[in-house]
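Below is one structure. I have some questions about it.
Removed: one protein chain of the complex. Kept in place: all other protein chains.
For clarity, chains are labelled A, B and C in written order, and residue numbers in each chain start from 1.
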Amino acid sequence: MFRGDLEVKSNKLIASDTFEIVLQGNVVQQISRPGQFVHIKIGEGSTHMLRRPFSIADYNIKANQLTIIYKLIGDGTEWLSHRRTGENLNVLGPLGNGFEVEGIKDEHILVIGGGVGVPPLYNLVKQLSTQNHVTAILGYQSKDAIFYEQKFSRFADTFIATNDGSYGYKGFVTDVIDQMGVKFDQYYACGPLGMLGAVQQRLIDVDGYLSIEERMGCGVGACFACVCPAINEKGYVKICQDGPVFHSKEVTL
Amino acid sequence: MFRGDLEVKSNKLIASDTFEIVLQGNVVQQISRPGQFVHIKIGEGSTHMLRRPFSIADYNIKANQLTIIYKLIGDGTEWLSHRRTGENLNVLGPLGNGFEVEGIKDEHILVIGGGVGVPPLYNLVKQLSTQNHVTAILGYQSKDAIFYEQKFSRFADTFIATNDGSYGYKGFVTDVIDQMGVKFDQYYACGPLGMLGAVQQRLIDVDGYLSIEERMGCGVGACFACVCPAINEKGYVKICQDGPVFHSKEVTL
Amino acid sequence: MNLSVKLGRLVLKNPIMPASGCFGFGKEFSQFYDLNELGAIVIKAATGNPRFGNPTPRVAETPSGMLNAIGLQNPGVDQIIENELPFLEPFHTPVIANVAGSSEEEYVEVARKLSKSSTIKALELNISCPNVKEGGIQFGTEPDLAYELTKKVKDVTNKLLFVKLSPNVTNIVSIAKAVEEAGADGLSMINTLTGMQLDLKSRKPLIANETGGLSGPAIKPIAIRMIHQVRQQTSLPIIGMGGICTAEDVLEFLIAGADAVAVGTANFQNPFICKELVDNLPKVLEQYGIHSLDELKGAAIS
Partner (left out) sequence: MNLSVKLGRLVLKNPIMPASGCFGFGKEFSQFYDLNELGAIVIKAATGNPRFGNPTPRVAETPSGMLNAIGLQNPGVDQIIENELPFLEPFHTPVIANVAGSSEEEYVEVARKLSKSSTIKALELNISCPNVKEGGIQFGTEPDLAYELTKKVKDVTNKLLFVKLSPNVTNIVSIAKAVEEAGADGLSMINTLTGMQLDLKSRKPLIANETGGLSGPAIKPIAIRMIHQVRQQTSLPIIGMGGICTAEDVLEFLIAGADAVAVGTANFQNPFICKELVDNLPKVLEQYGIHSLDELKGAAIS
């Protein structure tokens, strides 16, 4: 883990209220897996005391670059959206353990993303697709919120669902799973808690991994802000340190 | 009075810890006299709740520009020093009444400035010098803190004093007055309270005007942050609204 | 959208008013916008006699806030009535007078005199000013004293009586309940928290009075907590304040249980703020799916 200044290489709107930012710097060299995240300092001085966590959507060790996709929510993401090429961002990371991809071979894998839960799945799909057959179901609010459809299509059979039916399937990602009626060997999901809970229930017989969000303080396991009840000895996990990815049987959503 | 965004035309170091910033915008059109000041918003959002007052050192109605000279003191001036050409500053002004210059003719006038009390005297001297003989005594910490010596020299007999004697007279501006032994018709002074008090005492028989600093809240006369005891009916004046320039007989320093 | 709110029998055209001490007697801000735009105007504290207040410096900046120790400087109740109120009279905006003092007698006298003015629509009893050595604060920290004072003032006024609570207490609900029992028509909350800043060079407090009152966004979470807490225990109208800078902040106070809000420190950063809040509030309400301020009633009660 590392704290450093990363340089903004680009920062652009890619869907409604959704930005893609590319950052360059040595923190990238420490990334070991898809699904890890970075903790970004926001604002000047000590006006914003909490960093903001964002999943690493993609990374390129050689180019020393990583990509984040973020949605405008409040002060922090608003501030981020004004950063221009050439400016520096103070980043703590990579944090968390990310998705286990080592040794997964010849499987039919389902990847399920909802909204800003889609980004961490992109590099995951890239990696898994080299030795597996990957199907991706990506859910968005509506047509203008969709991003990265083409990019996913290059590595996975990609299905899009929108809440309002303005594009692709109308409804939730779980509806799409139902309609497919296929049995997968393994799944990976990231998205709002409600979606993760529904997926966890729906695919109860399948080995799965869930990437979870929670409001964070330290981001490094010291403050107990980000706990989630779990079926383990301690009765909880810390999302920042033990996660953000957990086996679907471990966490109680 | 007006609130508006002024564009930074230049912002440069002109002496140790001392910057000159030139701003352009319509607030300039409202300036009526030298010695008025502007109240500048500092920082992003509501992290810095108080504006910062700075005297207008010079202004040019045609070019729609004004000049401020500021010394690095704390957060606000530090932030100001990072503003680049083309950025906007939110400015409230012009505030206060400034120096009375109308109808002053054929007099021998003494102008006394100390440190960042020098700036408001510059445009004053420019204006007074057209119809009067002006002598200026400017006091600085030391040689490297001196600014605008040449500029003053164009309009006034200019004497420099430094506390450490590294340039010009060694000592305080009042020492220079003593050494001159000249009788002036009127004087104008701006600088630290200690200096103003000493000048007020030293030139007790001369009509004088003092420009005073005090920590401000509103800058417009509403909050009573900036009062100064005075010999008038109310017993006080508000520096922002009634000043910042006062007759030397009016205020009790 | 209809923004009007009722504080007991007082109807305001909108819930936005400047807070006492941050708006003088209105004249200065009338250069910036038409005071008729405001829901109400709360004027600077009045005392029995003219007060010069504390030595300077009287203000300091703090992270997302400021300290002030003005010390209730004001020309005294008689001069306020004679010289300041006439300017406000023609406006269609109710004026609320902030009543201060160092003794029970002084409070009562100031309240009695102000009550005679037809320009004044309500009194705000400042039992919480932390910047005055004698009196002032104790009334706001002891339920019994708060009760007594409120009762005495209520006896001499026919105006609505809002009591302005101090946040510098262990149990704000007990003070709120005490003044309610004494007959208060409403509450104003919160006043400033007592704070201090030191000057590193002189190693002395930066504000001449040593301590000052902390205001601004820094204290907003404390204000929201206290209003929410008090709202569970009373149905008195509450004027909420403490760090309001945006229309979202106004909404947060209304959800917490305030019926109207006052804006203090933000006037210094942006003298147009009160008018801007009036203008922006409908948009922000709509953004959160709120079509009338009545929908927010009871949101706070848990």
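In this section, contacts are C-beta pairs under 8 Å (C-beta built on N, C-alpha and C of every residue); 3 or more make two chains touch, one makes a residue touch a chain.
From a predicted model like this one, the values you see are computed outputs, not experimental measurements.
Q: Among the chains present in the display, which ones are touched by the chain that isn't there?
A: Displayed chains contacted by the hidden chain, ordered by label: A, B, C.
Q: Of the listed residues C:G195, C:P237 or C:G264, which contacts the missing chain in the full complex?
A: Answer from the full complex: C:G195 touches the omitted chain.
Q: Of the residues B:T18, B:T47 or B:T158, which one touches the chain left out of the display?
A: B:T47
Q: Just to verify: which one of C:Q79, C:S102, C:T211 or C:N280 makes contact with the chain not shown?
A: C:T211
Q: With respect to the chain omitted from the figure, which of A:L13, A:A63, A:I204 or A:C223 is a touching residue?
A: Counting the whole complex, the residue in contact with the absent chain is A:C223.
Q: When the complex is taken as a whole, what residues of chain A touch the one chain not shown?
A: Within chain A, the residues that touch the unshown chain are 1, 3, 41, 46-51, 75, 92, 214-229, 234-236, 241.
Q: In the full complex, which bits of chain B touch the chain not displayed? Write them out.
A: Chain B touches the missing chain through residues 46-47.
Q: Would you write out the residues of chain C that touch the absent chain, in ascending order?
A: Its contact residues with the unshown chain are 62-65, 67, 141, 168-170, 193-198, 200-201, 203-205, 210-212, 214, 216-222, 224-225, 228, 243, 248, 251-252, 255-256, 288, 296, 299, 302.
The rule is simple: only the chains that are shown with their structure count from here on.
Q: Should the pattern of chain-chain touching be classed as line, ring, star, complete or other?
A: If you draw each chain as a dot and join those that touch, every dot ends up joined to every other.
Q: Compute the centre of every chain as the mean of its C-alpha atoms, then state which one is farthest from the centre of chain A.
A: Chain B.
Q: Among all chains, which one's averaged Cα position is nearest the averaged Cα position of every protein chain shown?
A: The chain sitting closest to the overall C-alpha centre is C.
Q: What's the distance between the Cα centroids of chain A and chain B, rounded to whole Å?
A: Chain centroid spacing, chain A to chain B, equals 56 Å.
Q: Just how far, in Å, is the C-alpha centre of chain C from the one of chain B?
A: For chain B versus chain C, the centre distance works out to 36 Å.
Q: Just how far, in Å, is the C-alpha centre of chain C from the one of chain A?
A: Measuring from centre to centre gives 46 Å for this pair.
Q: Mind pulling the chain A residues that touch 2 or more other chains?
A: 47 - these are the residues of chain A that touch more than one other chain.
Q: Specify, in ascending order, the residues of chain C that touch 2 or more different other chains.
A: 63-64, in rising order.
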